[in-house]
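Questions regarding the structure given below will be posed in turn.
Every protein chain of the complex appears in place save one, which is left out.
Now for chain A:
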Amino acid sequence: MTVQELPGAGASHRPTPPPAWRPRTDAAPLLPDAEPYRVLGTPAADRLDPALMRRCYAELVRGRRYNAQATALTKQGRLAVYPSTVGQEACEIAAAMVLEDQDWLFPSYRDTLAAVARGLDPVQALTLLRGDWHTGYDPREHRIAPLSTPLATQLPHAVGLAHAARLRGDEVVALAMVGDGGTSEGDFHEALNFAAVWQAPVVFLVQNNGFAISVPLAKQTAAPTLAHKAVGYGMPGRLVDGNDVAAMHEVLTEAVRRARAGGGPTLIEAVTYRMEAHTNADDATRYRGDAEVEAWKAHDPVDLLERELTSRGILDEAGIQEARDAAETMAAALREGMNADPVLDPMDLFAHVYAEQTDRLREQAALLRAELDAEGDA
């Protein structure tokens, strides 16, 4: 594929000149607030946009239902594994909602929901976890990079893509997601540094859900917050309540806007909680108590929004029911899609290793073909 064939090519050719390097004399504007930014339940909620909030609500309800359905499919053996985002839906949903069509999402292995919220077919989004292929969709078509299993390794990709888009004069923003544990990886730090030096239009979204499998945040970092890490690289850090979808939407929108306008990257730490175990293979009772989980239940992202919107008369019973019905429809489609046994062609093993098949792979393909034929005859 040539550069001209890339999606977005020719969309706009107004290269933003990179800003001249200047030493930062004042790091203070880069520092995050002391407390996570909140909108719901604060006076800031007065300026909520009712239509936007109703959309957020519908998406949250759908997201919760998606999590429940995917988890059920794991129990039925239809999915090999599912890393749930119950409790983290506000982060996933807001991340998808703030992006425009030409923007790119770089999800981690946990962020299936963000990909679905961006419009990816729920069944396609789950093929990695079902086990039929590593990535069940064309990243270019959806502008969603493959869900990254090796932690933080997708972050430099987001930087490179955003940088390339800017070099081409396209107003593309890349939003990259990573967990709290992932912020310890070298790739995280290299990505932040590149992004800041290049003033690349990237938004880094850290979902701090308290644990990296069993390891609590206190053993992951000694920084006051993960958002503080931004300052050393020369980009703003923002601390936000990850269960408050309105706050998430606002902070992400602002970061995306700034990136698009040539203002460079932002690191956002969303403080949230992983309500379920790391995956179905994990025993969370080994490393955390019920009390903590219970306390976070009172701060549920769906309930928070529902309470705010109903008390303000923005949402009524009918609206709630409508959201639930839509979620059920999605769940039914997902169930149906996943209950159909995937039809796989073992010869696909050799189809996508190289652009041009090698002799050696042709030989191995012939061996497998013969084995399959023999099985068929038997």
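By definition in this document, contacts are C-beta pairs under 8 Å (C-beta built on N, C-alpha and C of every residue); 3 or more make two chains touch, one makes a residue touch a chain; residues count from 1.
The rule is short, and it goes like this: contacts and distances are computed from a predicted model.
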Task: UniProt protein name of the chain not shown, from "Dihydroxyacetone kinase DhaK subunit", "Sigma-70 family RNA polymerase sigma factor", "3-methyl-2-oxobutanoate dehydrogenase (2-methylpropanoyl-transferring)" or "Deferrochelatase" - done: "3-methyl-2-oxobutanoate dehydrogenase (2-methylpropanoyl-transferring)"
- [ ] Would you indicate which residue among A:Gly41, A:Gly131 or A:Gly232 is in contact with the undisplayed chain?
- [x] A:Gly131
Open item on the list: Tell me which of A:Gln124, A:Asn193, A:Thr221 or A:Thr253 is the one touching the absent chain.
Closed with: A:Thr221
TODO: Quick one: say which of A:Asp170, A:Asp187, A:Asp241 or A:Glu269 touches the chain that got left out.
DONE: A:Asp187
Task: In chain A, positions touching the absent partner - done: 80-81, 128-134, 149-151, 153, 181-182, 184-187, 212-215, 219-221, 281-282, 286-287, 342, 344, 346, 348-350, 353, 358, 360-361, 364, 368, 371
